[in-house]
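The complex appears here minus one protein chain, its other protein chains still in place.
Labels run A, B and C following the written order; every chain starts at residue 1.
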Amino acid sequence: MKILVTGFDPFAGAQQNPAWEAVSRLPQQLGRATIVSLQVPTIFNRSAAIVHAAIQRERPDVVVSVGQAGGRSALSLERVAINLDDARIADNAGQAPHDQPIQLAGATAYFTQLPVKAMRTAIRQAGVPAQLSTTAGIFVCNHLMYQVQYQRATEFSTLKAGFIHIPYLPSQVVDRPGVPSLALTEAVKGLTAALSVL
Amino acid sequence: MKILVTGFDPFAGAQQNPAWEAVSRLPQQLGRATIVSLQVPTIFNRSAAIVHAAIQRERPDVVVSVGQAGGRSALSLERVAINLDDARIADNAGQAPHDQPIQLAGATAYFTQLPVKAMRTAIRQAGVPAQLSTTAGIFVCNHLMYQVQYQRATEFSTLKAGFIHIPYLPSQVVDRPGVPSLALTEAVKGLTAALSVL
Amino acid sequence: MKILVTGFDPFAGAQQNPAWEAVSRLPQQLGRATIVSLQVPTIFNRSAAIVHAAIQRERPDVVVSVGQAGGRSALSLERVAINLDDARIADNAGQAPHDQPIQLAGATAYFTQLPVKAMRTAIRQAGVPAQLSTTAGIFVCNHLMYQVQYQRATEFSTLKAGFIHIPYLPSQVVDRPGVPSLALTEAVKGLTAALSVL
Partner (left out) sequence: MKILVTGFDPFAGAQQNPAWEAVSRLPQQLGRATIVSLQVPTIFNRSAAIVHAAIQRERPDVVVSVGQAGGRSALSLERVAINLDDARIADNAGQAPHDQPIQLAGATAYFTQLPVKAMRTAIRQAGVPAQLSTTAGIFVCNHLMYQVQYQRATEFSTLKAGFIHIPYLPSQVVDRPGVPSLALTEAVKGLTAALSVL
């Protein structure tokens, strides 16, 4: 089995994105699964185009995209992506679409094909906090999750895909006392546990 | 310089206390300072008696006590201890004093002698979230911080002493999604940075 | 214009549901709009059947359903309902469906037809905190929002419908210090402001 794991690059002026930091530290082999890591830009459409090219090139069985969810305290396994872009801040190309559908011909939403409850159990057994989530937001994270599902619906029918949000790194919240974080080692441990059940 | 660092044992049914987990992983030598680690029981009075004996035995220049502050997301440098025990749960000896002064002849409160703002800066520079706090609570943490100050006021006048609260470990909140945590490696890194400025 | 506003009854052992408390205090006439209030039981399917009967009977132009979102601090205007029941607690008929689609032939999700951004502005101008939300959860609130949209899609094509979540009442959190609440007068004021823009 081959798993493509994508992680976003830093955005909104940050020096790091915990998503790529964690994804780039995953092992290349996990049991019988091969893991291919891919950095994607925090840019509407372009992130999706890059993942599309990687799916064509790598032919993975599963795509797991990883993004930062600032303010959450646990790994969040996303259950659904919705057909809506509505950005409060600009992406890394300066775009901030408002109330736009992602795909005019797409479904209103797509559910993930990942076994999110088994993944949640595995992450928790690894000692890392985990939760299910029913919203991936309305920024680039939801956009990419939706787009990969749309690609699956229209081109790659056997693909399984999903999205995992991870908290800020401790170094991102050093002077924001009320804001939770998760150490990089914990994020990597949790992601690894989640991928192990695939 | 010799620094006595105390960490509480698990309480309220927990398997671990991040305080002792972190304290027991501190280096024994830090620059020119010698660090002596000491586990103390989460018990009113008895914790203070054990630290008192250790101060007599070890003659440290500084005592830093460390305890768990479940629900906080950053290392908290306590500024003040108050002369009040008012427990909502029992300590590890089954005691739950209500509205009791800790020392009838003691001051209403004692401020720490630790350079808490310099310690906060050092912790943050190490990439770990940190804050000052003006309440160590009204359970065994505040009790021990107060008692060591009282010992200082009455017996060990050259001693410097203080208290640092640390968040839950990730493994303690695996199924409590909204509750923040801090990895053990981060807590150790933060404590080490804090001790480095002494 | 006629607006049907539904509010759930108490559940999970509570004495009150702020949803019905607020809905039952709405004026019957608001500008040129007639408001019809309807209590619905916190029961999967049955809540939807009762609203379906009310739509047939009252022929409203708009249906606004209101439910409690314990833990949120602002009125939440829901943007989307998803085709998923996954209850952590039993509804008022003892049902707790897990990982079930609501309608086998339904869309994966439906977006609201309500002008949620204009409603948000109106609520805030009335001095009441308001936010948009992209998840109505996976319990009876999302279920009813989804079902009314399904009824719209299959039967009542000119209907506009949506969902508003309101926080706990202060009396529900008297001894839960960290949990936010909203006074009933504020909730009524906010709902009234929201309905005024329809």
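To be clear about the criterion, a contact is a pair of C-beta atoms (placed from the backbone, for glycine too) under 8 Å apart; a residue touches a chain by one contact, two chains touch by 3 or more.
Quantities reported herein were computed from a predicted structural model and do not represent experimental measurements.
Every shown chain touched by the omitted chain in the complete complex is listed here: B, C. Per the touch definition above, the residue from B:V40, B:L75, B:I138 or B:I166 contacting the chain not shown is B:I138. Touch with the chain omitted from the figure is made, among C:A33, C:A54, C:A96 or C:V173, by C:V173.
Considering the whole complex, the residue from B:I55, B:A69, B:I82 or B:L144 that touches the absent chain is B:I82.
Among C:A22, C:V40 or C:V128, only C:V128 touches the chain that is left out of the view. Where subunit C meets the missing chain, the touching residues are 72-74, 123-124, 127-131, 169-171, 173-183, 185-186.
With the whole complex as reference, residues 79-80, 82, 84, 99, 107-111, 117, 133-135, 137-138 of subunit B touch the missing chain.
Basically, only the chains that are shown with their structure count from here on.
Shared contact partners of subunit A and subunit C, listed by label: none present. The most central chain, judged by the distance from its Cα centroid to the centroid of all protein Cα atoms shown, is A. Here the spacing of subunit A and subunit C, counted between their Cα centres, is 30 Å. In subunit A, no residue touches at least two other chains.
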